[in-house]
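Every protein chain of the complex appears in place save one, which is left out.
A and B are the chain letters, set down in written order, and residue numbers restart from 1 in every chain.
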Amino acid sequence: MSLLKIQDVTMNFGGLTALRNFHLELAPGEIVGLIGPNGAGKTTVFNIITGVYEPTHGRVFFLEREITGLRPDLITKAGIARTFQNIRLFKGLSVLENVLVANHLHLKANYLAAVFKLPGYRREERRMREKALALLERVGLLELRDEQAGALPYGLQRRLEIARALATEPKLLLLDEPAAGMNPKEAADLTAFIKAIQAEFGLTVFLIEHHMDVVMNISERIYVLDYGMTIASGKPAEVQNNQRVIEAYLGVNEDAED
Amino acid sequence: MTLDLFLQHLSNGISLGSLYALIAIGYTMVYGILRLINFAHGDIFMMATYFAFFGIATFQIPWFITFPLVLVLTAALGMGVEAVAYRPLRDAPKISLLISAIGASFFLENLTIVLFGGVPKPFPAPKLFTDVVQVGTVAIQKLTFYIPVVTILALLGLGYLINRTKTGMAMRAVSMDYETAQVMGININRTIAFTFGLGSLLAAVGGIMWGMKFPQIQPLMGVIPGLKCFIAAVIGGIGNIAGAVIGGFILGIGEIMLVAFLPNLTGYRDAFAFVLLILILMSKPTGILGEKTAEKV
Partner (left out) sequence: MENKTRNWILTTVAVLLLVGFLYFADNYLDLYIVRILNVCAIYAILGMSMNLVNGFTGLFSLGHAGFMAVGAYTTALLTMPPAVKKQIYYLAPLMKPLDQINLAFPLALFVAGLLAAVVGGLIAAPVLRLKGDYLAIATLGFAEIIRVVFTNTQSITNGALGLKGIPALTNLWWSFGTAAFTLVVLRSLINSSYGRALKAIREDEIAAESMGINLAKHKTLSFVIGAFFAGVGGGLLGNLLGTIDPKMFSSMFTFNILLIVVLGGMGSLTGSIISAFIVTIANEVLRFLDESINLGFVVIQGKVGMRSVVFSALLMFVVLFYRHGLMGETEFSWDRLLASKICRRTRALFRKNLQQRGVDR
């Protein structure tokens, strides 16, 4: 059984084709990487999976259920969580609140119960807090729970964003350049961290990454995009030696991209 | 309805639409650059009619001197508002900018009430424009024909300025990409100030003709036309000058025809623009000529 299946997806923006005839299948428990030069359409893949964009053509299935064009919040409820390339934390809220917000989708009590603090809501709120604190402890941010999220150092913001995604209790976690801007030591720590949470939470991880060390080390399989087309896919070692991948990265006969 | 009557309504609609178009351009240009609803624009238009009033009625300056003077003063006023209310907030959150715009509008209105009184004043329209000509069986003011002509001339001038001059190119660059334009060495503040001046000047052209067509001026006269013209700009596709003109005509002609064909709804005339706005926003939020932009995630 596949966890996620993308079938022949094409995405046009006006005259620009950001993604063309894209296929992908993820099995439960895998860690899969998505690489490619800037502007290759990687984030577009994420935006299509999470419902931010509706593909021009093609279909997306999650757990055998079609999710093409579904609202982002419903896709998250179905079990897909993500982080963003340019960190999108709730900057003005505290670290704890950021994680609590991600718990909100599990809340059963309605707003009247919440306003009048009925027992059912109180119980849920208490449980949410316990879960959030446990998660913060797990990712090592417990001490900083009352800090403003926007005031955290960059590396910790990345970590908080992952924690926030985990709080939605996903089956599939999408990480958009989690190691961006990190030095080799930090990147290595992050790799270990991702592997650890993947095992611990029983996740499937799909990540976009430019740090080749991280991707090659962590991924069981890798997809390579260039100009919206899949030019290679397979085991890290296979991809690394693929002629077309090398060309795409070195830009043979092509002007270098920004 | 006879053909004569219909043509009369149509010509009224066209001249009202021309006035809306002239004012709508100011909104659309400012929005194109600052992404801001210049709430004070309607009041700048109102001030123009007062300038004209004082020139002609109080100081007895002939109209052909007064009108150019009014254009200059109004343009200066627009630039002044920009310098005081918007320039200090370049890096502020958008909501602050909008509130400042509302404050500026409010301020101009109340200042006019204090300085010139809240009682409506008769606009001293030169007889040359208000003369009536007989067309078939109906009498139409000459002004009704002049307005579209003046509007077309103003639009041609604007088109030349924007497409053929260096300043116009700077304006287009800034509205396309603020930061890149700055890096390219365009003086942002001067370009923005110029845009405000130009928009206000067109509002003044509209204001003078408005005063002649509806010869009663008062401090709050800019509020409703201001809102409607912003709506016209949105309908046409905000940021797009041709769109503002189209929106202005749709609104002006639509409004007159509504009253002409459905006299029962005359009381709802002012609601027409808003209903149209909401319909447009629901169906095509970026307006008729607007382009869809996807937010970067």
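Note that in this section a contact is a pair of C-beta atoms (placed from the backbone, for glycine too) under 8 Å apart; a residue touches a chain by one contact, two chains touch by 3 or more.
A quick note: this is a predicted structure, and the numbers were derived from the prediction, not measured.
Chemist: Taking the full complex into account, find the residue in B:65, B:262 or B:275 that is in contact with the omitted chain.
Modeler: Of all options in B:65, B:262 or B:275, contact with the hidden chain holds for B:275.
Chemist: Specify the residue from the set A:97, A:147, A:189 or A:247 that touches the hidden chain.
Modeler: Selected residue, touching the omitted chain: A:97.
Chemist: Kindly state which of the options A:5, A:57, A:88 or A:244 is in contact with the chain not pictured.
Modeler: Of the candidates A:5, A:57, A:88 or A:244, A:88 is in touch with the missing chain.
Chemist: Determine which one of B:65, B:111 or B:184 touches the chain that has been left out.
Modeler: B:111
Chemist: In the full complex, which residues of chain A touch the absent chain?
Modeler: Contact residues on chain A toward the absent chain are 50, 52, 71-73, 76-77, 81-82, 84, 88-93, 97, 100-105, 107, 111, 114-117, 121, 124-125, 128, 164, 168.
Chemist: If you put the missing chain back, which residues of chain B would it touch?
Modeler: So the residues of chain B touching the missing chain come out as 31, 35-37, 84-85, 88-89, 92-96, 98-100, 102-104, 106-107, 109-111, 113-114, 118, 223, 227, 230-231, 234, 267-268, 270-271, 273-275, 277-278, 281-282, 285, 295, 297.
Note that in this section only the chains that are shown with their structure count from here on.
Chemist: CA centre of chain A versus CA centre of chain B: separation in Å?
Modeler: Result: the chain centres lie 47 Å from each other.
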